[in-house]
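A protein chain is absent from this complex, but the other protein chains hold their places.
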Amino acid sequence: MERNKRHIKKWLAMLPLSLVLLLSGCSQLTVLDPKGPVAESQKDLIMYSIWFMLVIVVVVFALFTYMVIKYRDRPGRGDKDYNPHLHGNTMIEVIWTVIPILIVTALSVPTVQTLFDLEKPPESTASATAAKEPLVIHATSADWKWFFSYPEQNIETVNYLHIPTDRPIEFKIASADSMSSLWIPALGGQKYGMAGMQNTLYLQADEQGVYDGRNANFTGEGFAAQTFEVYAESSEEFSNWVEQAQNSPELTQDQYNKLLKPGLTDRKTFSSTHLQWVNHGTMAGMDYAIELHGEAYEKELHLKSGDIEIDATDEE
Amino acid sequence: MQLDEFFVTGEPLIYAGMVSIVLVTAAIIFVLTYFKRWGWLWREWLTTVDHKKIGIMYILSALAMLFRGGMDALMMRVQLAFPGMDFLGSQHYNEIFTTHGTVMIIFMAMPFLIGLMNVIVPLQIGARDVAFPALNALSFWSFLFGALLFNISFVIGGSPDAGWTSYTPLAGAAMSPGPGQNFYLMGLQLSGIGTLATGINFMVTIIKMRAPGMKMFQMPIFTWSTLVTAFIIVFAFPILTVALALMTIDRVFGSQFFTLTGEGLPMMWANLFWMWGHPEVYIVILPAFGIFSEVIATFARKQLFGYKAMVWSMILIAGLSFLVWVHHFFTMGAGAFVNSVFSVSTMLIAVPTGVKIFNWLATLYKSKIQFTVANLWALAFIPSFVIGGVTGVMLGMAAADYQFHNSYFLVAHFHYVLIAGTVFACFAGLVYWYPKMFGHKLNERLGKISFWFFLIGFHVCFFPQYFVGLDGMPRRVFSIIPEWMPLNVISTVGAFGMGLGFAIFVYNIYYSYRYSEREKTGDSWDGRTLEWATPTPVPFYNFATVPHVNSHDAFIEMKEKGETTFDEEKVEPIHMPSNTGQPIIMMGIAGIASFGLVFEWMWMAIAGLIGLVVMMGVRSFDYDDGFHVEVDEIKRTERKARGL
Partner (left out) sequence: MSSHELKTGPLEYRTQQGQMNILGFWIFLGAEIVLFSTLFATYAVLFGRTADAPLPGELFEPGSVLIMTFLLLTSSFTCGIAIHEMRRGSKKGLITWMIITLALGLGFIGLEIEEFIHYAHEGATLQSSAYWSGFFILAGTHGLHVTVGIGWAILLLIQIAKRGLTPVTSRKFFIISLYWHFLDVVWIFLFTSIYLIGMVV
């Protein structure tokens, strides 16, 4: 409840503020409070566009208010300033066609630039470390959980992951069944995970911390619970964690198959990955889960809102 | 199948729904029987081919669907108000957001607009009906049976729960077994066929049946928007037909289009769906633009500014609407180049839309604005829609969209454009043309109260959702975390404000029916276009004599010259189509066939299909050529209506 109250205060303070103040208050919104270079570039793009949009909104609102007040039909106005046959003006129509074109151009250029940048690992940031090889993590969703496989480290986690800061992470995203979307708003935008297709998403954390990640694309009953936490830590801490994880039990195919079954599950750590049997992102692996658990997708979880919170506390 | 599998069980809310369905049905049957109205209902409504009556039936059904979709929305808002809410379980919530979306787009927005088109377009172009009146009735009944089929799912068989977009593989047979998803497929398929027929019907009507002298660029702007919409329908709906059919065949006959097995391609569904779905968005927004243009011009007491630019921008928007579908899934991983192309094409839509906004503002320049309820809806549209529009451009920037996608930012955006655009237009249009349809105006004072409740409720409901989206709240979750609570509470309060506004609107219909002054002339608002030239109520043949048109404000010109649509010298016998029961029977049979397919009862589906073929044969052999209204009758009717 304490947590609730704090947030209520935060928001109550923000609400009555004007648009500009609201935008400064937005620094508390996850997407506008980036913790890594990818989210940063997206935030910059968003803020850049918001200024254009604000200008458009202000201009239209001002014109609208002016027209509605000045030209309202009030008693005694008579026919002053009234011209029912005014039907057009080429000059002004050209102007207000050209201006939107210019704005669209101004928005397109950085959009396209950022789009191409996002397909590459983020450039090394201010921390002066030389460009590092991206850490590859296979992120695989299954109804309704996430598997994170670290092929180089030969470890696999369920529903949480650790990443080193200041190093690009190359997520190889796929899904064992329904189409999902890997989204860690504090670190950057999302990409879909699909069976039979592998997507690549580069993210990076510059600040240490614990960030919320989730599946953002509707996958059915357990969708709201398909979340995970991202622990961004220094490379030493990360190495320590990896060592620890490598001492966990191995993942057996049998166990993996059980985990794939639709339903919720706790966090797990294994010292091997499922990639040795199946990569759901390939055509060969796309029917793996459905052949295994075809019947199980019919079952209802009877999930209630309260259940999800209990789960979250269990994990801590 | 066991009976308890057939009926949905275990939910108190649904039991309440069942009881109310039974009670309402019983009440209707009782009233009709008690007042001996069955014959009247059959002759005057169920078998009618009159475009005005069909339009009214469309609008009434759409209002009922708005109520249903609105109830869904309120239930969702209650569930989302606080973390840990136990009002709806996950499964139930998923069903509700799915039906909310589907009902609002397919069974509310489109029929409402098509209803208004039906009533108004033939009147605006000086026609006596649409080109194919029986086909028009068929369209309506296909929509109604489709809607019934879809809505019955909540008590029989279970509602669909894969979202209104029904992405595969989730919506496929493997992961969504049972009739729920089939209801979605068959409900949409059935009503979609009618929509396609409507598109063809209105294209031919507008191209071929305009009053003498009316050139294309002299058509009222709402008619233009209808024509452009009809084009979009004709070229977009077949894609939906195919997509739905393929998924149905997947689910019922085991083909492998969108499956995970057999090397199927689930992503193809998203492509097909949005190749229809994006044009669909413009199907519901362009007529809205047309309505606003009519209403603003009328109550600004001024000619529409930049008529040609308005028309061309609609045509441009229609063209672009087919070239942007990928922006619904930038995050699918098509690569930077593809995303760039679709990003730019998406943002380009802002250009013609911006032109339209400025033209509406310029229409207000040097005008005399009357703040009638219809105009309030139209004026409120401009600033509200601009907010939805600019956030739409932001969503169109693909790199930023990776953060907006699937979040409440997106939810806020499309509600801003669809409510401020389409819903406001439906209300504006209904209030504006209400006297033409029903012979009396809606009460202005109640109308204003409902308007302000709805408008303020709307902004309170959806504006916070932009921010909660930026805070990482995804759409379609049934449970929120404490961080998102304050904005969600505000949103819920706003939703109830809108609900109240709608309730007052509906009450106003009753109140005005009882107390409003009856219309004496046909020209309730000092109108500009031909629909106001007819007397109210409009005679079933619309125009005793069709005027010669020289400008796009045809009725203004007629009033200046002192002309009416009743030139006694020129009255000739009028040829009109006969009523027919074939459309309702045919679509009723199609409804039964679809119901059979939903439950995969092949005997029923095949029997229905045979029935449908037989009815088509019957139709083919029907040589009923309609009847003629004699000059005497026309003169009598017109004199009475005009008080001569």
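For clarity, chains are labelled A and B in written order, and residue numbers in each chain start from 1.
Note that in this section a residue touches a chain if its C-beta (ideal position, glycine included) is under 8 Å from a C-beta of that chain, and two chains touch if they have at least 3 such contacts.
Keep in mind that this is a model prediction, so the values were computed, not measured.
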>> I'd like the shown chains that the missing chain touches, ordered by label.
In response: B
> Which of B:K215, B:H575 or B:R636 sits in contact with the chain that's absent?
Replying inline: B:H575
>> From the list B:M268, B:V489, B:A503 or B:I585, pick the residue that touches the absent chain.
In response: B:M268
>> Considering the complete complex, identify which of B:F257, B:F453, B:F467 or B:F502 is in touch with the unshown chain.
In response: B:F257
> Since one chain has been left out of the picture, which residues of subunit B touch it in the full complex?
Replying inline: 127-129, 131-132, 196, 199-201, 203-204, 207-209, 234-239, 241-243, 245-246, 249-250, 253-257, 259, 262-265, 268, 272, 275, 574-577, 613, 617, 620-621, 623, 626, 628
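The definition used in the following text is that only the chains that are shown with their structure count from here on.
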> Counting in whole Å, what is the centre-to-centre distance of subunit A and subunit B, each centre being its mean C-alpha position?
Replying inline: 33
>> For the complex, give me every residue of subunit A touching subunit B.
In response: 3-4, 7-8, 10-12, 15, 26, 29-32, 39, 41-42, 45-46, 49-50, 53, 56-57, 60-61, 63-64, 67-68, 71-73, 77, 81-89, 92-93, 96-97, 99-101, 103-104, 107-108, 111-112, 114-119, 143, 177-179, 181, 183, 185-186, 188-192, 194-197, 199-200, 212, 214, 216-224, 283, 286-287, 289-291, 294, 297-298, 300-306, 308-309
> Once bound in the complex, which stretches of subunit B touch subunit A?
Replying inline: 79, 83-86, 89-91, 94, 161-163, 167-170, 174-178, 260-263, 265-267, 300-309, 329, 331-333, 335-336, 339-340, 343-344, 347-348, 350-351, 354-355, 357-359, 361-362, 364-371, 379, 382-383, 386-387, 390-391, 393-394, 397-403, 405-407, 467, 470-472, 474-479, 482-483, 485-487, 490
